[in-house]
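With one protein chain held back, the other chains of the complex are shown just where they sit.
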Amino acid sequence: MPLPAPILHPPFNTVRLSHTVFDVTDLKASRAFWSGTLGLQVTAEAEGRLFLRAMEERGHHCIVLREAKLPAANALSFKVWEEGDLDRAKDALEMLGRRTSWVERPYQGRTLASSDPHGVPVEFYARMDRLPSIHQNYAAYHGVKPLRIDHFNCFSPNVDESVAFWNTLGFRVTEYTADEDTGALWAAWMHRKGGVHDIAFTNGLGPRLHHTAFWVSTPLNIIDLLDLMATTGYVANIERGPGRHGISNAFFLYVLDPDGHRIELYCSDYQTVDPDHEPIHWDLKDPRRQTLWGAPAPRSWFENGSAFAGIAPREPDLKAAPIVAP
Amino acid sequence: MPLPAPILHPPFNTVRLSHTVFDVTDLKASRAFWSGTLGLQVTAEAEGRLFLRAMEERGHHCIVLREAKLPAANALSFKVWEEGDLDRAKDALEMLGRRTSWVERPYQGRTLASSDPHGVPVEFYARMDRLPSIHQNYAAYHGVKPLRIDHFNCFSPNVDESVAFWNTLGFRVTEYTADEDTGALWAAWMHRKGGVHDIAFTNGLGPRLHHTAFWVSTPLNIIDLLDLMATTGYVANIERGPGRHGISNAFFLYVLDPDGHRIELYCSDYQTVDPDHEPIHWDLKDPRRQTLWGAPAPRSWFENGSAFAGIAPREPDLKAAPIVAP
Amino acid sequence: MPLPAPILHPPFNTVRLSHTVFDVTDLKASRAFWSGTLGLQVTAEAEGRLFLRAMEERGHHCIVLREAKLPAANALSFKVWEEGDLDRAKDALEMLGRRTSWVERPYQGRTLASSDPHGVPVEFYARMDRLPSIHQNYAAYHGVKPLRIDHFNCFSPNVDESVAFWNTLGFRVTEYTADEDTGALWAAWMHRKGGVHDIAFTNGLGPRLHHTAFWVSTPLNIIDLLDLMATTGYVANIERGPGRHGISNAFFLYVLDPDGHRIELYCSDYQTVDPDHEPIHWDLKDPRRQTLWGAPAPRSWFENGSAFAGIAPREPDLKAAPIVAP
Partner (left out) sequence: MPLPAPILHPPFNTVRLSHTVFDVTDLKASRAFWSGTLGLQVTAEAEGRLFLRAMEERGHHCIVLREAKLPAANALSFKVWEEGDLDRAKDALEMLGRRTSWVERPYQGRTLASSDPHGVPVEFYARMDRLPSIHQNYAAYHGVKPLRIDHFNCFSPNVDESVAFWNTLGFRVTEYTADEDTGALWAAWMHRKGGVHDIAFTNGLGPRLHHTAFWVSTPLNIIDLLDLMATTGYVANIERGPGRHGISNAFFLYVLDPDGHRIELYCSDYQTVDPDHEPIHWDLKDPRRQTLWGAPAPRSWFENGSAFAGIAPREPDLKAAPIVAP
């Protein structure tokens, strides 16, 4: 099955990923981790919810933590260009057979809720409250000094189907892994904002959220976080890394929040704004795609993810490939 | 004079700045500097011209050096989304009273030549030859390890006019300096690709090209270049820096090629893809806009620039402000 | 006048520079700067004195701030190998015609006070209270993340005399600047602990303390400090840098505390433990010795220094050379 051709005139204009909401079981512990250790700024706190942003962001939040009985991920939110894009999105999603609804969200304008074909909950909005810049408030930088939310990565029970759907919405593939024999997609990275990805899909029990990533400035920020976590009681929350992915060229680290939600800290990717930017194809058997260098990923990294609240994941259509150790 | 509202539906879709052509008087000396010292890759050499790209680029070139009797800058080139955008560009530019012509350029498709109201020569194309990625050929990295061309910066005899014109083409202002009393623009940074700028304008004898910038990964790459230039006979080619601009938050260094063409090496800017990204206003009297920290810029940095071949610059409409030392 | 041969069997064994005491006029403001901004740890506070150490140090303090009516520097303190070295130091200093006395100092054992031939006050001790390591308490790192005190640098009215005296005590010259014509020393860097220097002397109105330096890990720590100082009201306290000295190969920054005491932040020097390590000779006219690259030093950097309490400096025997701009 060949990679679908990129849709260069999508039905509506998605600018970028925006934020997500995590259900967490102990808001105080989560605050200590997300703000005290990672270094995100708390922008609001109310009714059991904590709103956070990264240091160069002007939007009100990129992460919402919501106290709940059980940990879960919630809708993946995207910002569109203008109000009219929300109406165009409604029409397009309904033409694709997806149900939509208008929902109320604090700090943001009109918001359209829907889901992808496997049930990944998604939301679109055009305007969110804007905050004064703290980009040059250097005294407020700490932890990993996170600069901006970068991407979501999801387990999908059928990556070919995920890519076909999101491609239709105008997300362009930058890198992908395919089975040499069948051509079936194993994983794909798709973007809107001109980087390697706003969202990626990997074959597995899904839909589930594998991780949410933040962009940082240099590998030294990530090394600082490792030193901090290793000496403040968070060593067990370091899951994988540091290392470099072949895919995306990212220097990476994966850590787990107190509820096991996985976070990637990430730098060294590249610009992909050209409409004729050629996707990079990786053979499923090439160990460098996962790990250009670095220790093999632990089993937990291949298996665990955050369930979306109320969405039962299903086994993938492709049998699980053997885990390729680098 | 207020900043014009950003045009959210421009007449044609410019993706990003692409490249420029420098006339140089000694191609061998220029090659030693641009490739041997800065670290750009030579992608082709023919008929007195050298084509170069930065390490993450797939397009055939971002700089062309052309042997000539006298140093000069030539057209600033931009990549548009698709062929149809070239026709739309032709119409739009002519509606704005600009002359256009179709020109032949090696390694690229149909190319539209025109100029801005002050005579800055510009060209637009949709497709350039693509080259295999060298982004992970780490053995080929050297010098400052330049990753991609980032922006052009021009002297303009009337920045309000420059901004009005380029805004009409869909370039959005991210930061600007205005005179508190008259509101006249002193300088403005404008982008298409989602960073702080693809092109910027500063009040001065113009049009002239002030500098061309390359994006690098960390300040340490720039420090490595300083060490290298200071010990290989290029110490006099270091003009200004390192330092940090308030504007754009850039950690910067300015160096001069053997003909005096100015190059900025640059990191630490930020993402501006949001259509409601608020421009940052800097007071002309705020020394931090030029230099958040670092030594004052030398007079040459305020005064010198590359003339565009065949274009006579004129005195600016605003009287030169006193140079503000940080 | 040739450089004196290094004394390989000095009369007593000095291990390293240890600490100094600054008289400051507003202890609260000084604390905000030295601890809150630079990042030194406060280890004790009592009777108008604040004791500080850097992050890898086990000795009780490397800086003492003492509230006083007027700013001043006080004795430069050195640690010797063992108690017997104090008695040997007393004999040696008295043989050299220097007066000595035993003084009481908090947190340290028997302490010998004396002075060099130009009146620089010095103290020697063998044992200071030791504190638990905080080297891996990464949560406590902030500011420039200072790791250890590195050296003192003094104005001397006669560098040849300074070098002759300190050489006799076993301090070995690693780099020096001499007048090509007369051979007179202009400046010299002398060490005991195996780095470029524990103490240095520069020709000038002296004795005065030019600066006290701290060693940091990478240039990025220094850039972090610049960003922090530039945005927290300390931009005027940045005096010179960043840059690289030819001498010592140091990547450097000079900042001023609230009373004008000068502090250098410093990395990239080298190991000098070999007894046959050849001093590097720099010509007074070679601009790279001061600044391999970087902006010229301001006049204040050449002229200002901290007076030693109660010691009147005198004009140097060598006429002031013209300030060599890089």
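A, B and C label the chains in the order they appear, each numbered from 1.
Following the convention adopted for this analysis, a contact is a pair of C-beta atoms (placed from the backbone, for glycine too) under 8 Å apart; a residue touches a chain by one contact, two chains touch by 3 or more.
Since the model is a prediction, treat every value here as computed from it, not as a measurement.
Asker: For the chain that does not appear here, which of the shown chains does it touch in the whole complex?
Answerer: For the complete complex, the undisplayed chain touches A, B, C.
Asker: For a quick check of understanding: of C:168, C:218 or C:304, which residue touches the chain that isn't displayed?
Answerer: C:218
Asker: Which one, C:49, C:66 or C:193, makes contact with the chain that was left out?
Answerer: Counting the whole complex, the residue in contact with the absent chain is C:193.
Asker: Looking at C:10, C:39 or C:59, which makes contact with the chain not pictured?
Answerer: C:59
Asker: For the full complex, which residue in C:79, C:197 or C:210 touches the chain that was left out?
Answerer: Going through C:79, C:197 or C:210 one by one, C:79 is the residue touching the chain not shown.
Asker: Of the listed residues A:127, A:244 or A:261, which contacts the missing chain in the full complex?
Answerer: A:244
Asker: Can you name the residues of chain C that touch the chain not displayed here?
Answerer: These residues touch the chain not displayed: 8, 15-16, 56, 58-59, 79, 81-82, 127, 130, 133, 135-136, 147-148, 193-194, 217-218, 220, 246, 249, 267-268, 270-271, 273-278, 280, 292.
Asker: Touching the absent chain: which residues on chain A qualify?
Answerer: Residues touching the hidden chain, for chain A, are 218-220, 223, 226-227, 229-231, 235, 238, 242, 244, 251, 288, 292-296.
Asker: Since one chain has been left out of the picture, which residues of chain B touch it in the full complex?
Answerer: Interface residues of chain B facing the absent chain: 136-139, 142, 218, 220, 224, 227-228, 230-232.
Here, only the chains that are shown with their structure count from here on.
Asker: Given the contact rule stated at the top, which pair of chains has the most C-beta pairs in contact?
Answerer: Highest contact count belongs to chains A-B.
Asker: Which chain has the mean of its C-alpha atoms lying nearest to the mean of all protein C-alpha atoms shown?
Answerer: B
Asker: Approximately how many whole Å separate the CA-defined centres of chain B and chain C?
Answerer: Roughly 44 Å separates the two chain centres.
Asker: Rounded to the nearest whole Å, what is the centre-to-centre distance of chain A and chain C, using the mean of the C-alpha atoms as each centre?
Answerer: One centre to the other, that is 50 Å.
Asker: Identify all positions of chain C at which a residue touches two or more other chains, and write them in rising order.
Answerer: 218, 220, 227, 230-231, in rising order.
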